[in-house]
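Shown here: the complex without one of its protein chains, the others still in place.
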Amino acid sequence: MFFASDNWAGAHSAINDRLSKESTRFAAAYGNSELDKSVEERFNEIFEREVSVYFVSTGTAANSLSLASIARVGGVVFAHSEAHVIEDECGAPDFFSGMRMVGVEGAGGKIDPARLKARIAGFPQDALHHGRAAAVTMTQATETGTIYSLNEIEAIVRIAKDNDLPVHMDGARFANALVALGATPAEMTWKRGVDVLSFGGTKNGCWCAEAIVFFNPELAKEFAYIRKRSAQLFSKTRFISAQFEAYLQDDLWLDLAGHANAMATRLRAGIGALNSARLAWETTSNEVFAVLSKASADAAKEKGSAFYDWPVPLTMPDLVAEDEVLIRLVTSFATTQEDVDQFLSICAAA
Amino acid sequence: MFFASDNWAGAHSAINDRLSKESTRFAAAYGNSELDKSVEERFNEIFEREVSVYFVSTGTAANSLSLASIARVGGVVFAHSEAHVIEDECGAPDFFSGMRMVGVEGAGGKIDPARLKARIAGFPQDALHHGRAAAVTMTQATETGTIYSLNEIEAIVRIAKDNDLPVHMDGARFANALVALGATPAEMTWKRGVDVLSFGGTKNGCWCAEAIVFFNPELAKEFAYIRKRSAQLFSKTRFISAQFEAYLQDDLWLDLAGHANAMATRLRAGIGALNSARLAWETTSNEVFAVLSKASADAAKEKGSAFYDWPVPLTMPDLVAEDEVLIRLVTSFATTQEDVDQFLSICAAA
Amino acid sequence: MFFASDNWAGAHSAINDRLSKESTRFAAAYGNSELDKSVEERFNEIFEREVSVYFVSTGTAANSLSLASIARVGGVVFAHSEAHVIEDECGAPDFFSGMRMVGVEGAGGKIDPARLKARIAGFPQDALHHGRAAAVTMTQATETGTIYSLNEIEAIVRIAKDNDLPVHMDGARFANALVALGATPAEMTWKRGVDVLSFGGTKNGCWCAEAIVFFNPELAKEFAYIRKRSAQLFSKTRFISAQFEAYLQDDLWLDLAGHANAMATRLRAGIGALNSARLAWETTSNEVFAVLSKASADAAKEKGSAFYDWPVPLTMPDLVAEDEVLIRLVTSFATTQEDVDQFLSICAAA
Partner (left out) sequence: MFFASDNWAGAHSAINDRLSKESTRFAAAYGNSELDKSVEERFNEIFEREVSVYFVSTGTAANSLSLASIARVGGVVFAHSEAHVIEDECGAPDFFSGMRMVGVEGAGGKIDPARLKARIAGFPQDALHHGRAAAVTMTQATETGTIYSLNEIEAIVRIAKDNDLPVHMDGARFANALVALGATPAEMTWKRGVDVLSFGGTKNGCWCAEAIVFFNPELAKEFAYIRKRSAQLFSKTRFISAQFEAYLQDDLWLDLAGHANAMATRLRAGIGALNSARLAWETTSNEVFAVLSKASADAAKEKGSAFYDWPVPLTMPDLVAEDEVLIRLVTSFATTQEDVDQFLSICAAA
């Protein structure tokens, strides 16, 4: 019953097998092996166009270096006020890009288009002292388990483009969002105008596989230097490639995300049926936010469940009663129906 | 016959098996699992004292963040003029530490103590405009295949300490040096006064396992923030730990390095016996630098050998005749006697 | 009728005369002349204790380098959400300090203590991913013309100290605040617990005289290097010293600020008596924010008045009617009664 985070899961056996196979070979280092090249090709297929792909070690690196690729001196980046780049990366995006992250509010973890527009307007192009608008970054799926619809993505992108701003998508849970929407990778990104994507594999069955995917080749031009200077060029890069090869083969990645999402749906349904618990808000990815009686939460923890208590959003002060607690539950490719059902029955019994 | 670099090898089967085993489990992320803790303990045993250990993704990260931990504004770091931190990391050490690397010459890839002393003297403590001496970094084994003796390490450290400078050791090939010297990890580091170590596992049988080991706890105090801000905190850290667990078990790491060194010795002996080749200079680790007739080098490449031509050192202008070429050969845990012998016989036949 | 900003004024004649006198002499460069030393002593007297004083070229530099002196990796600095360090310095504080500025709301341009406390609590000391609380900076007088009382300063500082955070004061209009409060420099700073101060002279009669004053000697220890590395060490530093010598002599600086404040008071009184204008909010320094009929504002501009239209605060959406405009008027040592009265009569006539 490990619902603390999808990064508590191990690695999928197919990915692990591919890694094992790779371990017995010699091959060129620093991304120059045939495997590296073929996986790059695979990304072209997945996205139905030529893309530039660069592997890095962590999601924080993927976001930070993506933003570094579009860095402008004095630039500000607009992100949802609860975005990972603001709340959870210890300032790495600012450090690598030299830019400031500016929070934009919005319900359900999604940037509100009207507020984004107003925020950007506060940085007119000649306002030297303020700094200047330089990029918009959006998270798909969001930090709070919701998902931008294709139209919602398009609305955000259109505002960015009207202001000549490139758009970055933080796809740490890209596959979960994709499956939930039933969209193609192309539809959810460059066909809507996204310029650069953090494509996460770690949370969805790899052990360490994060890629930056450039749809805008202009942004990729200097990127080899940015990555190397940022200490993110693996010597044995092909071990990342090997993970991605297995991950992207025969729709494994979509199956894994589909499973995680289904487990979350099962959790949501179960919680909705409980007396001692309720959903805090609607989610559609592999994250579930629930209000539990403290008794249920304590019982679940005692019996071996792992999950995090979550801070009550400032905008929802009445969400949680005194004898209740807000928790986050994250499912993964490795979550089983038994895990879910056991957790629910513990809660029900408490 | 892959002698291009030790990072062309795959991963050792014991390390791979340990990874596979790890892949089926859930565990806490970000270095908080029991495995992470137990491997940290293992480092204490290996170094015969309490140390602070932090994993990072690349050797460049290990060096750059080590130096960031001892950063001083306006600081300069003294390194051999051919050191990896100067020649091969695209400025990452400067970027992360905010300091400048100052090259110190020295024969055989090793810092010359007298020159180091003179160089440091050029940065007296009150010389605001010059900047100030802040650290010494030495590479063990060196970039040119040589190894500092324990006395030579001590001589460098003593000069550093006389000037209140902390000492960093770049141990990308730490195990190779250790085995060649027949010393213990403690003897080659903190017992000589080294403060912080880049402890490399990737070149010696892991697929991605680099650690920063602090002997000076003062330097480690802020390091958790330095690493996270530098985008080097893996979520599934335990997969690094798993590699190190197998690597450090039953002296595997020393056996692997011993094998690589032995293969280099075999190469050296074979080359010494050839008419069409000779050693460029003496080496004692797993790197061999040889002058080959172009005919031999071409034949070797044609028949499937991989190695790099090497630039002729400015200090050895007469090393290579017109119909010759300087090459670097690197052996690894995965190099076989057959590889070596086949390479030698091709050269002999050319 | 130049009310655009106090930095539109020239330099006071006494300061100019002192500069002229200095221009005929030779003296040691880089802050080593006797004049430099004696002005440093003068700061000790002004603040009734030993302080460390460093001159820099701009207010932005004073703030940015003050924060650089207390930089922590992954650190966040709490400032009022409309503070100069957030809104008007193009990211320089982030660039020089490597830290992020986090806005705290509060009425009247002043940090709200309860919100500050809540904000700091969001960065507990072990919350690696969030970053960590590192400093509080407050502006005295504020960007909106208000002034923290001594008790209000103390309240903010106490919260900072309870969290082990150093406190910086942006005193670009330090003298205006001091005179308005009738306090001593010591009372408004270190006696309340302020650790480092941006002490501005430029807006109050100097042409370029900004100092960083350290009350906490620990923060000053590395500062000579920070300043030099930041390209802020003047060779002919004594020309800054000369300005400060005249500025601080015989209370000139307090007289100049007193005059500017008095002119603002006269403006406020006059505007309060007009039909076509009203004060937008209460101010007590040399800044006045007024709502004017567009007719008045246009007439004033046409007849040679210089001032800036000001964005209506988001928190005061009903402040300004459709045929009105919010403006900022700033007085200085060089503002005359005639300027004020002429402006008022133009508005009255419109």
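A, B and C are the chain letters, set down in written order, and residue numbers restart from 1 in every chain.
Please note the rule applied: contacts are C-beta pairs under 8 Å (C-beta built on N, C-alpha and C of every residue); 3 or more make two chains touch, one makes a residue touch a chain.
Source: prediction; values computed, not measured.
If the full complex is used, which shown chains touch the chain that is missing here?
Even though it is not drawn, that chain still touches A, B, C.
Decide which residue listed in A:186, A:224, A:320 or A:348 touches the omitted chain of the complex.
Missing-chain contact among the listed residues: A:224.
Please pick, from B:26, B:78, B:95 or B:148, the residue that touches the omitted chain in the full complex.
B:95
Using the document's definition of touch, tell me which of B:17, B:87, B:187 or B:341 contacts the absent chain.
From the options B:17, B:87, B:187 or B:341, the contact with the absent chain belongs to B:87.
For chain C, which residues lie in contact with the unshown chain of the complex?
Answer for chain C: residues 2, 4-5, 7-13, 15-16, 19-20, 22-29, 56-61, 64-65, 89-92, 95-96, 202-203, 207-208, 225, 228-236, 239, 306, 334 touch the chain left out.
By the contact definition given up top, give the residues of chain A that touch the hidden chain.
30, 68, 72-74, 128-129, 131-132, 222, 224-226, 228-229, 233
For chain B, which residues reach the chain that was dropped from this view?
74-76, 87-91, 94-95, 98-101, 128-131
Everything below uses one rule, namely that only the chains that are shown with their structure count from here on.
Quick one: most central chain, C-alpha centroids?
Per-chain C-alpha centroids ranked by distance to the global centroid put A first.
Just the number, please: Cα centre separation of chain B and chain C in whole Å.
Those two chain centres are 51 Å apart.
Let me have the rounded angstrom distance from the C-alpha centre of chain A over to the C-alpha centre of chain B, please.
35
So the centre of each chain is just the mean of its C-alpha atoms; given that, what is the distance between chain A and chain C in Å?
42
Mind pulling the chain C residues that touch 2 or more other chains?
74, 128-129, 131
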